[in-house]
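Note that one protein chain is taken out, while the other chains of the complex remain in position.
First chain written, first letter: the chains are A, B, C, D and E, and each begins at residue 1.
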Amino acid sequence: MGWLKSAAIVLLSLTPSVLWAEDTLDKGDTAWMLTSTVLVLFMTLPGLALFYAGLVRGKNVLTVLMQCFAIACCASLLWVAFGYSLALTDGGSMNKFIGGTADFFLASVTQDSLSGTYPTTVFVMFQMTFAIITPALIIGGFAERTRFSSMLLFSMLWLLFVYVPVCHWVWGGGWLADMGFMDFAGGAVVHINAGVAALVAAIVIGKRRGFPQQAMPPHNLTMTFTGACMLWVGWFGFNAGSALAADGAAGMAMLVTHLGAASGSIAWALVEWIRHGKPSVLGIVTGMVAGLGTITPASGFVGPMGAIIIGLSAGVVCYFATQMIKQRFHIDDSLDVFPVHGVGGLLGTLMTAFFASASLGGMGLAEGQTMGGQFVVQVIGVVATFVYSGVMSYVLLKVSGIAGSLRMDVDEETEGLDIVLHDERGYDL
Amino acid sequence: MGWLKSAAIVLLSLTPSVLWAEDTLDKGDTAWMLTSTVLVLFMTLPGLALFYAGLVRGKNVLTVLMQCFAIACCASLLWVAFGYSLALTDGGSMNKFIGGTADFFLASVTQDSLSGTYPTTVFVMFQMTFAIITPALIIGGFAERTRFSSMLLFSMLWLLFVYVPVCHWVWGGGWLADMGFMDFAGGAVVHINAGVAALVAAIVIGKRRGFPQQAMPPHNLTMTFTGACMLWVGWFGFNAGSALAADGAAGMAMLVTHLGAASGSIAWALVEWIRHGKPSVLGIVTGMVAGLGTITPASGFVGPMGAIIIGLSAGVVCYFATQMIKQRFHIDDSLDVFPVHGVGGLLGTLMTAFFASASLGGMGLAEGQTMGGQFVVQVIGVVATFVYSGVMSYVLLKVSGIAGSLRMDVDEETEGLDIVLHDERGYDL
Amino acid sequence: MGWLKSAAIVLLSLTPSVLWAEDTLDKGDTAWMLTSTVLVLFMTLPGLALFYAGLVRGKNVLTVLMQCFAIACCASLLWVAFGYSLALTDGGSMNKFIGGTADFFLASVTQDSLSGTYPTTVFVMFQMTFAIITPALIIGGFAERTRFSSMLLFSMLWLLFVYVPVCHWVWGGGWLADMGFMDFAGGAVVHINAGVAALVAAIVIGKRRGFPQQAMPPHNLTMTFTGACMLWVGWFGFNAGSALAADGAAGMAMLVTHLGAASGSIAWALVEWIRHGKPSVLGIVTGMVAGLGTITPASGFVGPMGAIIIGLSAGVVCYFATQMIKQRFHIDDSLDVFPVHGVGGLLGTLMTAFFASASLGGMGLAEGQTMGGQFVVQVIGVVATFVYSGVMSYVLLKVSGIAGSLRMDVDEETEGLDIVLHDERGYDL
Amino acid sequence: MKMVTAIIKPFRLDDVRDALSEIGVKGMTVTEVKGFGRQKGHTELYRGAEYVVDLIPKVKIEVAVSSDILDQVVEVICGAARTEKIGDGKLFVSDLEKIVRIRTGEVDDDAI
Amino acid sequence: MKMVTAIIKPFRLDDVRDALSEIGVKGMTVTEVKGFGRQKGHTELYRGAEYVVDLIPKVKIEVAVSSDILDQVVEVICGAARTEKIGDGKLFVSDLEKIVRIRTGEVDDDAI
Partner (left out) sequence: MKMVTAIIKPFRLDDVRDALSEIGVKGMTVTEVKGFGRQKGHTELYRGAEYVVDLIPKVKIEVAVSSDILDQVVEVICGAARTEKIGDGKLFVSDLEKIVRIRTGEVDDDAI
């Protein structure tokens, strides 16, 4: 979501007749944005769904798939109805905080509308895939114990009241964009936002029966591996697509994204190798996700060497964060969403202040900005996202729990949610 | 396959020297068409193959994979040899019914040939992926009981004698194109066509031993889920690729396709929730396929709100169609090809007449055409496809059964077709 | 890697200021190259990983996934650090044998650097995906018995000392390029190279305990099937991406690639059908891989009919090669890397000399070159790759075995490598 | 009390269960097993590597019964499982010294 | 020597194993089985096709014990497996004529 660019787009959209006058469709850019949209949807369906589903026990595998899928469907409609307009169009006097209502139900979007050099329909779709994956990431925090209906209600409320405003602040011309907050493809908007929500949800909903004494090993690591690889390839749409063009910026974003993933993987595996004597498949792919989450905010701003350093840091820091949440704090963030995405997003957003600098091989800070100055801006953005997501997630969880308990009964949990919630079993081999 | 566009292409191709004079390669369009081709192949291999294979019992899983794969290979050669020429080139005096023979074995296609703004090789390939998936869809109708050799013979005969002519009528400048029949990406050509053939085949070949008393639960819903998601993302190539360009039409086609899928999923899941008390994973993904099949003919013609209405209708109508085929008529259309694809294609083709109208948010009917007038045309196209596919499929099944029985013996069916037909087992975990 | 083109690029890069003066970014080409990069990465992760992992026994499934993944990560960093520069930049006086060191750590690559019509970052990434898949292919030769640490060391040494030089000879303007050796997308560089290394490794490391008396059936053919299909679709990036543009050459490369795959599949299945009475899923997908490996060197040079002949030959020849390695020579090349990739790459590279000729429907040989003359060049290239890869692989295996045994103990092999090497199990269904 | 253990063809399980239900036997335990015997297995072939599988999928059912209905149970199981083709399986009867219903602690005939 | 065979609810396996360890019984063999009895199964529904599953996942544990600790073992297993809800399972005791430890060839009580 090219920070400068998308800020520009929003500004420009205020006076379209004048400034967009010379906008023309570029078919190369359009081809790449169409492709990127496909790739980001592929990240959630089936990528993330498989990544997560392989990690739970066999009796709950379908619940995870169902949550990802249902969120994707409902979020799509909600985005078209309200989300897009509130997040990414001009909010007039309220624009610092939220977008406008004029494009509810895409009222003004036609086949010929352009957003820069490609159709507005594609912009709506591309951004929609981000609005799909962010709430889907959260479900890892409360997997294997949550009621489907309440979960879905929570996810949709969260999308509208947490994702949409934060997205507007950063990419829609809101107050963080005004400050020059740098978040290329969603370190704060997506990863911190989802990570914090998952942490809060894990605490509010409580631990799985038996956690942490009883072992809950992944039921199918080959599924998790497959999903992880799909996340990797799909992430090129996420980050290089956020360049919003098929150009050198996209190329560099793809390169640094890839290096972030590779470095994160290697770092996590090495830490395991040193600490436990063996590297593991789950470890290396988790390091990859950590690397990707961490490079995301930086991916349009840093160079290859910066990306390697960011990726290596991600692997190490997220590894220890995972241990700490589980072993020190005994929080049952079932699939480690907070330590991987939340901490990764945070780390990457902060490191961007430094590695974006041309002196460290980056694409350069805004004119007149220093690393220190940018760091302060980054801290503000991070803290704002943390606090807003934390508080609002808590409130929305409580609201969602009013109609029916968020939490399944003990017996239902023991039997397995696939049968209890969906009358189906994952496997009958 | 942009109805107006492809009709135009065919017309134009009659006098290439004059009218194509100014044709030039557009690399953006070419990039998107290459990508779309990849996506549509991905829909069949592995998408549809996994979607279907997860639904059968474990002892027959490989048979389904094998059928999809072998069809893809043989259809590719057949398409290059005869199919492309007969379906999509000018048939001279016979053009109302069938294309020409001049491009058998792609005789006149060179590296530099263009079809509009992109290479003819890409047009051949893109269209080939449709010729692959259509017969592959049919196998769901007679899964778990059909002899491989006869099945393959039938599929290839069907491709040549059913798919190719219908494709020509609609996209090759045949009589339905002349009438102004609207089928953007294959509601009739692909979905009705395959759905009807599957129904006929299910009846001719007969029920699986034990149907419907004995339960035949899906052996691996995670596989079906994975395949379903691949179908979703691949379908962007199918529909948005059918715009034949990387432009606003492709963008809008992608948007409405996505909304059709999301709405179909939600509708089916809601019906289940209301009628059975629980939504299911198999239900929601089936609704997605129904939504996609239904939006397909409409995808270049309708706007976002039309797409949502079409998708919601698809989920509800196809749900009840599925119940009816199984419970009222006791037809063992094993994987519900007819109620999902046949009925969905029918519904979408008819609804196109209305929602394509600019007054209902569509891209507009042909000049001077009314909704009513278009509806009549759509009915004619649907009926023609129904009758032609129905009758011809019946004949070809009888022909294919001459050499050897289409149907496996009871003992073979009990043992499982993987061992009997292929000397392999799917799993040895 | 369009032979002529990339040779040209390398030549040109010597005097960039003059000759590249008019280079401009083409966004259509860039879009396609970005997409192709994604596709080729997808071939390895998860494509090849799943293809291979399904073929081993369940107790070793994670080891295979881990090897592919770890190789991908480490190769990426190594490529950026040294590989790219040594393989694909000008080596000055040594250029016949190896590239330069000036671009170690991509020293001169910026966001705006172009390689022809698309960003150099994309060229680096696209080529990186080839440097990833080639060592990953090798692991099939020694699956189920090799120590992770030694394997990783060997793979990285091999990448640097075998892949990089051979890549330079052929695509980096080295001596084989000078001779006019034709290898469009990697018949020698990738497939022969990896195939020979796998054969040598299988011999050096020795047979699996129990081979060949004891059966070692694939543990999950559905996984292998899924991976195979991913290889097929990803291969379009491999071959059509090697046109380095979104144009007619890419279109033709895609078409012939597809036909090679389809023909290879059909041929292998037919041979099985004739010899064993039944075609098999594993057979047909293996034929597909053979077809693809064989068409790879030819994919930018031959026409559709040439592709079909090449594909059919691949299916038959690689089938018998597989039987011979296993039954005559009793070599435990566990996943048949040599007979499929090595023999296929060889066959395709030689056949290119004929079918590239315009008289056989190809795109034409270099001016003044005859089939016979080209055949001699092709033989030289093949022999050079064979000998170099064979000797060097042997040496590097010995070197890698110095620190610790390459081979696991018998008891560890019996227990299964997933537990022994990674403290994990693939499935807990 | 006796334990009747029968190894049968998997697709006959439903028939056997229904037949037992009809004579009032409502409990049993089922295990998936593999059998080796006179019945021929099949051959699998993977890229030319042949693999003879002679362990054939069977189902084992275990039914604890009081001694007085033993003969009836044996007869019913054999009747329902019989296809008259090789591989129909075997039935074994052994003695049980004690049966406990874990939920209630009831023992022996009361526990069945 | 006796063989104690218990069919229990799968999630009670750990409790039973721990309870047995406490009284010094350190060996057992565990099999995944399916049980049919009074306990109701569940319904599965696939695109409207209903499927009643009344074979319920259970775990079978087999413990060979010397006769003198038989009663204690029975008691301990029942205690640890009991949830007091239908489907807790059954326990069977049968006689063993011989036990061999394969590794050493030790027999009977020495082999346990």
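Quick note on the criterion: a contact is a pair of C-beta atoms (placed from the backbone, for glycine too) under 8 Å apart; a residue touches a chain by one contact, two chains touch by 3 or more.
Note that the coordinates shown come from a computational prediction; the quantities given were computed from them, not determined experimentally.
Engineer: Among the chains in view, which touch the chain not shown?
Structural biologist: Looking at the complete complex, the unshown chain comes into contact with A, C, D, E.
Engineer: What residues on subunit E make contact with the chain left out of this view?
Structural biologist: Within subunit E, the residues that touch the unshown chain are 3, 17, 26-31, 64, 94-103, 105, 111.
Engineer: What does the interface between subunit A and the hidden chain look like in terms of residue numbers?
Structural biologist: Looking at subunit A, the ones touching the missing chain are residues 212, 215-218, 276, 278, 280, 282-283, 286, 322-323, 326-327, 336.
Engineer: Spell out, residue by residue, where the missing chain touches subunit D.
Structural biologist: 2, 6-8, 31-38, 55, 58, 60, 74, 77-78, 81-95
Everything that follows uses one rule, which is that only the chains that are shown with their structure count from here on.
Engineer: From subunit C, what is the lowest number of touch steps before subunit D is reached?
Structural biologist: The least step count works out to 1.
Engineer: Could you work out which chain's C-alpha centre is the most distant one from the centre of subunit A?
Structural biologist: D
Engineer: Subunit C and subunit B are one sequence twice: same or different residues at the contact, by the over-half rule?
Structural biologist: Different, since under half the interface numbering is common to both chains.
Engineer: Report, in degrees rounded to the nearest 5, the angle of the rotation taking subunit D onto subunit E when the C-alpha atoms are fitted.
Structural biologist: In short, 120 degrees.
Engineer: For subunit A versus subunit D, what separation do you get between their C-alpha means, in angstrom?
Structural biologist: Averaging C-alpha atoms per chain gives centres 53 Å apart.
Engineer: Express in whole angstrom the distance between the two chain centres, defined as the mean CA positions of subunit A and subunit C.
Structural biologist: The mean C-alpha positions of subunit A and subunit C differ by 34 Å.
Engineer: Express in whole angstrom the distance between the two chain centres, defined as the mean CA positions of subunit A and subunit E.
Structural biologist: Once rounded, the distance between the two centres reads 47 Å.
Engineer: Got the subunit E residues that touch at least 2 other chains?
Structural biologist: Residues 44-46 of subunit E touch two or more partner chains.
Engineer: Among the residues of subunit B, pick out those that touch two or more other chains and give their numbers.
Structural biologist: Residues 26-29, 31-32, 35, 217-218, 220, 226, 246, 276, 278, 280, 282, 423-425, 427, 429 of subunit B touch two or more partner chains.
Engineer: State which pairs of chains touch, listing all of them.
Structural biologist: A-B, A-C, A-E, B-C, B-D, B-E, C-D, D-E
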